[in-house]
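Only one protein chain is missing; all other protein chains are in place.
Chain nomenclature is as follows: A and B, assigned in order of appearance, with residue numbering initiated at 1 for each chain independently.
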Amino acid sequence: MHAVIPYVTGALLFGLGVYGVLRRRNAILVLMAVELMLNAVNLIFVTADAAVRATLVGVQVEAWAYPNGRPAHSGGVFALFVIVLAAAEVGVGLAIVLQYYRMRRAVHVDEVALHHEDEQVGR
Amino acid sequence: MTVADVLLLALGAVAVGSGAAVVTSDHLVRSGLYLVVSLGAMAGLYLVLGAELVAWVQVLVYVGAVVVLLLFAVMLTRAPIGPSPDLDRPAWPALIVGGGVGLGLAALLADAFRWTLYDRPEPGTTERMGTQIFGQWVLPFEVLSILLLSALVGAIVLSRPDIGARTGEEA
């Protein structure tokens, strides 16, 4: 397979994710765009994993690279970890968003006042 | 142009297309649903690339949990069901930066890999992935578990409705 295709797909998805983060006003949509970015990264990981393994077929590597005597799947493992992190991040992030919604009755990111320390948290 | 290439192209197009729809749609709920399509296409891509466990975990966790969570949040924040006009900020910084990043990265990768042909490797089955995880990557795995636990606790704490009242009493 030509690895450049998923690579370019990942790159375009990452760009779309950045666009979404910077363009969207609703916090939840920003989180969706962040998910896009994370997925793009995952795709790059997995593609690299496949390409490396395909390249290294028949190459005599050191013993530490294959501790279990099998070719490594590091890219896939990383993608799994990223998925876990994304899940945790979405959970915590949405908790914050909901709490903010309780305060403000809206979740527009450009109305978040970052520099007023005397804000009262209230219903 | 092998079969794998065709599949990669098709699924990639679907993923990019629905990803574009996620970030440009003016329906809040539709963005979430487009995200589902995009993530599903990504799972398909993983399958083609031979990362089976990752693909199904993606479907389970991402599509099944994360997007559902996002849609729940959409519901809980009383987002409008129809189109909403004020969903977007000005376009040009996002276009410049996003477009620059995306196209720049694409150009970089395309220039790096050109039209090199790689053989399809053996697939990453559950058995193999599990050997890796619990063999070489066991420490990060444990740390991630703790992180999940703390995220869980943190999310519960952050979303408690009586936090505001307690802060109000102390103030």
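Everything below uses one rule, namely that contacts are C-beta pairs under 8 Å (C-beta built on N, C-alpha and C of every residue); 3 or more make two chains touch, one makes a residue touch a chain.
Rule of thumb we're sticking to: contacts and distances are computed from a predicted model.
Asks: For the chain that's not shown, choose its UniProt protein name out of "sn-glycerol-3-phosphate transport system permease protein UgpE", "Anti-sigma factor antagonist", "Multicopper oxidase" or "NADH-quinone oxidoreductase subunit L".
Replies: The record for the missing subunit names the protein "NADH-quinone oxidoreductase subunit L".
Asks: Hey, which of B:Ile81, B:Leu108, B:Val138 or B:Ile156 is the one touching the hidden chain?
Replies: B:Leu108
Asks: Would you mind spotting which of A:Val21, A:Ala51 or A:Val90 touches the chain that isn't drawn?
Replies: For the chain that is not drawn, the touching residue is A:Val21.
Asks: In terms of residues, what is the contact footprint of the unshown chain on chain B?
Replies: 89, 93-94, 96-98, 100-101, 104-105, 108
Asks: Could I get the residues of chain A that touch the absent chain, sorted low to high?
Replies: Touching the chain left out of view, chain A contributes residues 18, 21-22, 25, 109-112, 114-115.
The working rule: only the chains that are shown with their structure count from here on.
Asks: At what distance in angstrom does the C-alpha mean of chain B lie from that of chain A?
Replies: About 6 Å separates the centre of chain A from that of chain B.
Asks: Any idea which chain A residues touch chain B in the complex?
Replies: Its residues touching chain B are 1-26, 28-29, 31-33, 35-36, 39, 42-43, 46-47, 49-51, 53-55, 57, 67-68, 70-77, 79-81, 83-92, 94-99, 101-103, 106-107, 110, 120-123.
Asks: Using the touch rule from the top, collect the residues of chain B that touch chain A in their complex.
Replies: 2, 4-5, 8-9, 12, 15-16, 19-20, 22-23, 28, 31-32, 35, 38-39, 42, 45-46, 48-51, 53-54, 57-58, 61-62, 65-67, 69-70, 72-74, 76-77, 79, 86-89, 91, 93-95, 97-103, 105-106, 108-110, 113-122, 124, 128-129, 131-133, 135-137, 140-141, 144, 147-148, 151-152, 154-156, 158-159, 161, 163-165, 167-168, 171
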